[in-house]
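A single protein chain has been omitted from the complex, and every remaining protein chain is retained in its original position.
Per-chain numbering from 1; labels A, B, C, D and E assigned in written order.
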Amino acid sequence: MNFTRPGGRLPDQLRPVRITRGFTIHAEGSVLIEFGNTRVLCTASVEDKVPPHKRGSGEGWVTAEYGMLPRSTHTRSDREAARGKQSGRTQEIQRLIGRSMRAVFDLKLLGERTIQLDCDVLQADGGTRTAAITGAYVAAHDAVARLLAGGQLAASPITGPVAAVSVGIVQGVPVLDLEYVEDVACDTDMNVVMTGAGHYVEVQGTAEGAAFTRAEMDHLLRLAEQGCAQLVVMQREALARAA
Amino acid sequence: MNFTRPGGRLPDQLRPVRITRGFTIHAEGSVLIEFGNTRVLCTASVEDKVPPHKRGSGEGWVTAEYGMLPRSTHTRSDREAARGKQSGRTQEIQRLIGRSMRAVFDLKLLGERTIQLDCDVLQADGGTRTAAITGAYVAAHDAVARLLAGGQLAASPITGPVAAVSVGIVQGVPVLDLEYVEDVACDTDMNVVMTGAGHYVEVQGTAEGAAFTRAEMDHLLRLAEQGCAQLVVMQREALARAA
Amino acid sequence: MNFTRPGGRLPDQLRPVRITRGFTIHAEGSVLIEFGNTRVLCTASVEDKVPPHKRGSGEGWVTAEYGMLPRSTHTRSDREAARGKQSGRTQEIQRLIGRSMRAVFDLKLLGERTIQLDCDVLQADGGTRTAAITGAYVAAHDAVARLLAGGQLAASPITGPVAAVSVGIVQGVPVLDLEYVEDVACDTDMNVVMTGAGHYVEVQGTAEGAAFTRAEMDHLLRLAEQGCAQLVVMQREALARAA
Amino acid sequence: MNFTRPGGRLPDQLRPVRITRGFTIHAEGSVLIEFGNTRVLCTASVEDKVPPHKRGSGEGWVTAEYGMLPRSTHTRSDREAARGKQSGRTQEIQRLIGRSMRAVFDLKLLGERTIQLDCDVLQADGGTRTAAITGAYVAAHDAVARLLAGGQLAASPITGPVAAVSVGIVQGVPVLDLEYVEDVACDTDMNVVMTGAGHYVEVQGTAEGAAFTRAEMDHLLRLAEQGCAQLVVMQREALARAA
Amino acid sequence: MNFTRPGGRLPDQLRPVRITRGFTIHAEGSVLIEFGNTRVLCTASVEDKVPPHKRGSGEGWVTAEYGMLPRSTHTRSDREAARGKQSGRTQEIQRLIGRSMRAVFDLKLLGERTIQLDCDVLQADGGTRTAAITGAYVAAHDAVARLLAGGQLAASPITGPVAAVSVGIVQGVPVLDLEYVEDVACDTDMNVVMTGAGHYVEVQGTAEGAAFTRAEMDHLLRLAEQGCAQLVVMQREALARAA
Partner (left out) sequence: MNFTRPGGRLPDQLRPVRITRGFTIHAEGSVLIEFGNTRVLCTASVEDKVPPHKRGSGEGWVTAEYGMLPRSTHTRSDREAARGKQSGRTQEIQRLIGRSMRAVFDLKLLGERTIQLDCDVLQADGGTRTAAITGAYVAAHDAVARLLAGGQLAASPITGPVAAVSVGIVQGVPVLDLEYVEDVACDTDMNVVMTGAGHYVEVQGTAEGAAFTRAEMDHLLRLAEQGCAQLVVMQREALARAA
């Protein structure tokens, strides 16, 4: 192997992760999550209403929206509000975040209310969707804690943690948590969302260049499993600190 | 296991697959593909232009659009043209089809032209996206054959076949090629796109209910591998017949 | 007259017409209608609700939507769902189909429900709107038959058949049921919708080239009357067959 | 016949028609046309460019847009600019006006420029589309006169006048030029566009209630022919006056 | 000062103002207001409903929409309904008109109904927004008078008149009521909305060229105060005439 990761990172090494709770003041949960230079603001808003398909069901809903500030990227991207529609990529990502969150929510226990997660990328350097999922979990946890503290909920509807990480094959080498320059160069890119119990919630692997083999996939899944486990620890530590 | 598949299908059994080439007369490739009651019309159109990011590059482009007729489904869905936008699901699927096709295309050999695949679901019964990919490959192959026959291409830009199938866990049983009633009931749903060489192009697994284990994923991947291999044989047979 | 129609058709001769009921499985009525190479899938969906202007009126509603698959045409047309709006032509056609269907429906007898007709062109070779109307009638009839059979309706709200055909003047010759090459070349183009009793529901004549005289219009109306009468017979025969 | 028209009009009598040229100052042609209480402002704008399908053809283009001021009607209608799209009715009407104008234009003689007609209804009382066509012709004529006077055109591209009128059957009586209360009550409604030579450019008849017979259609066409002939005389008189 | 205004107007002189009530027949208030060549049709429509934020409040609402006919301007502007959205300028202006009207309305006295003002520019020559406000007041007054006459209101919800005028600095000279050629050339442009009591409702000043000094602003405010006072007199005179 003659490929060196930026900053000399090891193939199975996460970037420095920082989770800042209470980053803004209005939201019921507000978390700035950083995977290296990737910075995503995740807020959780509690609303006392549910979408039409849940009305009268006694169940709640958890959903997500995702956006990138126009100059969060190397070159400026068009503002989606100005273009008048969200790109396919944006919609794909926000659907992924929503499904990932619902995987650890008992919607019956939540009651007829919605937790709306907003994941806005302030600065992008690869892995924004996995950082968003990992941070959204913490924001959602804070929102739930507030509902519990306020007596609006008697028991937590959260069944356990969920975290996400990207893995990929760059110049033949399977690596964990790709940053932008690696993402651009990689042959295979996979996003993996896992529970605290080490089970899979989502696996999305794409061959950008050559198709990948079963052996490569196994290698990537091992890296992801290890990365998610580390992230779950960091989420726990962040939640243990005073907000 | 006390779960019986509709029609008594075995867990590792595909639905009857039918591939009809030349289904409509105008397109350079036109294939009706049926996975049981799922019927998707896949047309391939050759256009002598490329999108902006490929202009002047000497390379071509392969892309896809996907749609469902409003009453292809059990209850009528809104017409996306009337609503004025494509849903996130639609965009996700057409992006998936496009990437899957490009995985087996040498865009340099294609030259500065576009192959536009249109996958329109006439009747839906689960697995429309995987049927679309499997059929789109045959339509694209026919379009390329016409370019070769007409002397517009000297060598085929297609590097090999690509096919797709869904797998999932229904009532604890991993099964191949889910139809609608299984899809609605499943805990885990995975779409797998593979090359003729048995390598992965796309893996998209989602836990609809409980998160899934590594053992379950391995089981699902084996089923998918076997299903895709069978589909590639059917594609070859279809292409061997006179159109 | 030195103009010969494609395939040696006589000026007053329809193309071969084929009406296939039960073409897809989910809709209450599903008809593939073919006028030569023009193929339109017409489905009728019954919905237990009415648009706002009919709510509480005790009356039902019958309406239609129309679309062309992108490669139903000689060269690919943009997908309207992707462009984000329906063209003026599409809206004009679907309004025409809706009015034509309502002309033979007693909305009071229908009760507060909607019959939604979807006419999707799989393959276009001229006359798609007239084929759509002729086919939609059969689909609507099947949907009504199901409501009668299920006891939801006591009496049929259909007052009689409705069919449509195009006529036009091509190189000075008035002809019936124009196919695409004739449509492109014609000076005058007229779409006529008639009831089984031989009365007019819609007449839409347009001079594409020179304005047309009253004598020419009389000739065209005679051709259309005869064509519609034949189509009504074919509708009856199709409805007499087991679906 | 026991039906009396508002104001005691005879069945074959037009409402008072007034054509005011030069109604606004900026447009190359600006005409306020009144059919009784229906008032439409028709402006003709000359632009030195053509739409893509005419570029480099040496030919020009004539097109139209139509709108109603929100309170031109009895009860306020939504502003289409605020709703973000033009209704199907609006598009249908502006396409009709455009075709009608092109029917009397030699686009080669016009040269590569566009005449854009804007027909805006200030006050509506039935027949707005036919008033718009009749007035747009005068506005277009003024714009052409200016091009001729300025030496930009050597010969007029206008081949003759075009005018339009509505006819319909109200309580069994065929009448000319329906006003709003008649339009609402009518069984059959037909808009007829004719040249100065008495030939048909467009015929659009719709049975709102019962389908209409051939004899009724003949009656309506006679009324329309006579109405259009009168309107062409009024157009000529208006154009003979100093603007 | 070597700058001469078009038509020899004095710096503090309004253009000839004409206010025509009852310009169209359907609206509860309908006023054509002219500031020189600027002509705006202002209609007031009374609707027995309020927007969501006022429902059940016992209070009414007053709001405005603004539009320009495509050829009201020197060169044709795109039709906003065709473009599918209102420009930022249009929205800014209609928000300004709405706020200005609400400044003289007691929404409680109005009761749960809406007065919708539509200001459509038939001909533009500078100052369309200020003409619109000045005319909309008169139209609103007529609509209220009708409600009072019909007994739907017991007391007028209008607290007094409101009028608006533009002022600006052209070639160093502060002038009142800019017409188009002045507007294009001016360094500073200010729109001022005032009550009959001479108090400010809105002040919107913009330096188009050099920033302006406090002394200049004071001069402009004096001109505006005087202009608005004259307009209020003209509104009163117009309302005193039989409609």
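Convention: a contact is a pair of C-beta atoms (placed from the backbone, for glycine too) under 8 Å apart; a residue touches a chain by one contact, two chains touch by 3 or more.
On a predicted model such as this, the values are computed, not experimentally measured, just so you know.
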Item checked: Interface partners of the hidden chain - shown chains only, full complex considered -> A, E
Notebook entry, point to check: Among the options A:37, A:159, A:213 or A:230, which residue touches the chain absent from this view?
Noted result: A:37
Checklist line | Residue, one of A:65, A:187 or A:225, that touches the chain absent here | finding: A:65
Notebook entry, point to check: For the full complex, which residue in E:13, E:37, E:73 or E:91 touches the chain that was left out?
Noted result: E:91
Next item on the list: Provide the residue numbers of chain E that touch the chain removed from this figure.
Entry: 85, 88-89, 91-92, 94-95, 99, 103, 190, 194-195, 197, 199-207, 210-214, 217, 221, 225
Item checked: chain A, residues in touch with the chain not shown (by the definition above) -> 24-27, 30, 37, 39, 41, 43, 45, 47, 65, 67, 69-76, 79-82, 84-86, 90, 116, 118, 120, 122-124
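As a convention for this text, only the chains that are shown with their structure count from here on.
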Check: Hey, if chain C just vanished and nothing shifted, what pieces would we be looking at?
Finding: A, B | D, E
Next item on the list: Would you kindly state whether over half or under half of the residue numbers at the chain D/chain E interface are used by both copies, giving same or different?
Entry: same
Checklist line | Rotation in the CA alignment of chain A with chain E, degrees, nearest 5 | finding: 120
Item checked: Interchain centroid distance [CA atoms averaged], chain B/chain E, Å -> 59
Next item on the list: Could you tell me which residues belong to chain E and also touch two or more other chains?
Entry: 84-85
